[in-house]
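Omission of a single protein chain aside, the complex is shown with its protein chains in their original locations.
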Amino acid sequence: MIASVIIGVAIFGYAAWALVKFINKSKKGKCAACDLKNSCSSQCGIPRK
Amino acid sequence: MEIALIGNPNTGKTSLFNNLTGSYEYVGNWSGVTVEKKVGLFKNNIGQLIDLPGVYTLNPLSRDEGVVTSFFLNETVDRLLNILDASQLERNLHLTLQLLEFEKPALIGLNMIDVANKRGIQIDASKLSQVLGVPVVPVVARSGKGCDKLVDVISTKSIQPAKKHLVYYGKEVEEAISAMTRELSGKTDHSPRFLTIQYFEGNEYVQSYVNGIANSQEINTIVANLELNLQKQAENKSLANFIYLKRKEVILRIVAEVARKSDSIIPLSERIDGIVTNRILGMPIFLLLMYFMFMLTFDWLGTPLSDALNGLLTGPITVGFEKVLEAVSASHFIQDLILEGLVAGVGGVLVFVPQIFILFFFISLLEDSGYMARVALVMDRIMESVGLNGKAFIPMMIGFGCNVPGIMAARTIETPKERLMTILLTPLMSCSARLPVYALFVGAFFAGHKAFVVLSLYVLGIVVALILAKVFSSTLLKSETSLFVIELPPYRLPQFQSLWRSTWDKGKGFVRKAGTFIFAGSVFIWLLSYAGPGGVKVDMDHSYLAAIGNMIAPIFDPIGFGTWQASASLITGFLAKEAIISTMNIIYFVPNDASLQGLLAEYYTPLAAYSFMVFILLYIPCLATTATIYKETGSKKWTAFSMIYAFVIAYVLALIIFQGGKLIGLI
Partner (left out) sequence: MFGSLKAGDKGKIIDISHVGHLVQRRLLDLGITEGSEVCVKCVMPFGGPVMIESCGQCVGIRRKEAVQIEVERI
């Protein structure tokens, strides 16, 4: 029983956090590869001019 | 210490930057422009290395290029690290001479010696150093050769600022420079000579800076006098041109002194181009390459790997989870959550990792090898006929991997209307996230013709984009100017390591999304499908999810999938296209794959399935893409337009296909 609770809390907690983070990131227009603070990594494949 | 890394585009700046810095950070964009500012910490901690955008001259043509001049005028820089392409010395030296006129300590990294040698060009680095008055270190940025020496030389505390006046611009100009110097003395920390020459060349940023600190009238007088004096000499050339030519004379002398060219060896690059951009063969070769890429991704390599992964997931992994959950006596709720929610939702997306990575690998290969530029050349005629720029093909090709970087790649298109159109049309390129949906449905309904059907969807996306381009360019987005000048750098055999890094950088987004958003989304969707107005563990048709779906479902009746399941999936698809498949996997949860596809047959006819896929191909850019469109266009109006027109086109096309198909008896 206790295992269920622990697992449940872990899953829902992580899910909520991941959801919020994703929506925030997306609103800023980053593809999911970005892990940098302010700007999108140009390794996403943007050619240098 | 602040060190600025500056050089022509395509000189290997990025490689050099990566080699010289341990870690780096993107600190956002330079203000007001789309170019990103990259600052890194030098390997031995002597200071910060600032990566400036590649430019051919300090006199900017666009706002993006203006970043460099602005930087020099307004921010502190202690040392300049100028990177040169040894195989293009003459062209590169124009920037170098301008930089040396800036009179700050400078150092040259002579890159691409290997390329120069292959072309039969030998450069005497120490001679060059002597002539220019600054240290010159030969490097091969791609391999890191010479970079240690470079770091050493930069760190040398006593680099003298280059004091030599390398270019004598003739009596009249030099007199004018002295006059300007008198006018500017005491008013600026920057070299007056530098400012003056840039002013004369027409550098608008410098012009407004100078007019801001000194008496404009005085300055205008000096310039007017100079132009008058020059008229006798200059044969109607402008002042800017005169200066350019004087500089060019000096450069030619320098090059003659330091470079030795042996007899023309036809570089391998040109021989390859002879075939690949051949009048007749160019387009067919490209199409063949695309077909090949396609078959590998879907038929020959991708699908078998994917199926194997699926087998693993629905087999040993599921069984493993079951065992563990039973061992800890987890409740039914938790068991269902994990097996029917998470494994189904996340697993359903993860099985496509092989195909995604193969696709990204090819895109990286095309980019890194230099072939992409040739594609722009080959495709330009077609693009031009619909009002687009050949350069627009590159963002679209990238868009096949992921729309977000594709849209950002549109920055290379200089003309605003063409750029806007490219941004609006790139989402029609079927991104990798839509792949899983296609794969699922073709497996269920078109098993004998998988690759063909998927190809038809990709092609449809392109055709729709071309037609819309024609429409847009004749109506909303009429543009007078079009600029098509594309540099075709020599082909490179991409090193495996850098290829892998490129592929991984692109592909990790997919995996990361699965581990975060899809995970969260699956939990959420599963919960909505588990509970309903009548309580928990309800029959799915009575769940909250069904209720939400049912509200929207009627809209989709005419196009063949007016079910709550389809609607719910499409809603989640706005947040991330992969979510469509996750949602479906959760909704149609069955113990193994074969029954899933059988199950689908109860809800869709083949025609409806195709209509559904077409709808998904076109219907709306995902949240991240939408936000990127907003960021790149800066316009709410166009962002909204991109969402609405996509939905309309998707609906209309699906309608034509479904109703049309029914009419001709294709049910």
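Letters A and B mark the chains as written, and numbering starts fresh at 1 in each.
Here, contacts are C-beta pairs under 8 Å (C-beta built on N, C-alpha and C of every residue); 3 or more make two chains touch, one makes a residue touch a chain.
Note that the structure is predicted; figures quoted are calculated from it, not measured.
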Query: Touched by the hidden chain, which of the shown chains?
result: B
Contact with the hidden chain (one of B:E101, B:E414 or B:E632): B:E414
- prompt: For the chain left off this view, which of B:F484, B:W504 or B:F647 is in contact with it?
  reply: B:F484
- prompt: Which residues does chain B use to touch the chain missing from this display?
  reply: 56-57, 61, 87-88, 90-91, 94, 119, 121, 244, 267, 269-270, 273-274, 277-280, 282, 373, 376-378, 380-381, 384, 390, 414, 481-490
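Just so it is clear, only the chains that are shown with their structure count from here on.
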Query: Roughly how far is chain A from chain B, going centre to centre by Cα mean, in whole Å?
result: 21
Statement: Touching chain B in the complex, chain A uses residues 1, 3-4, 7-8, 11-12, 14-19, 21-23, 25-49
Contacting residues of chain B [partner chain A, same complex]: 9-10, 13-14, 25-29, 36-38, 53-54, 64, 328-331, 333-334, 337-338, 342, 363-364, 367, 372, 394, 398, 401-402, 404-406, 408-409, 411-412, 501-502, 505-506, 508-510, 512-513, 515-517, 519-521, 523-524, 575-576, 622-624, 627-632
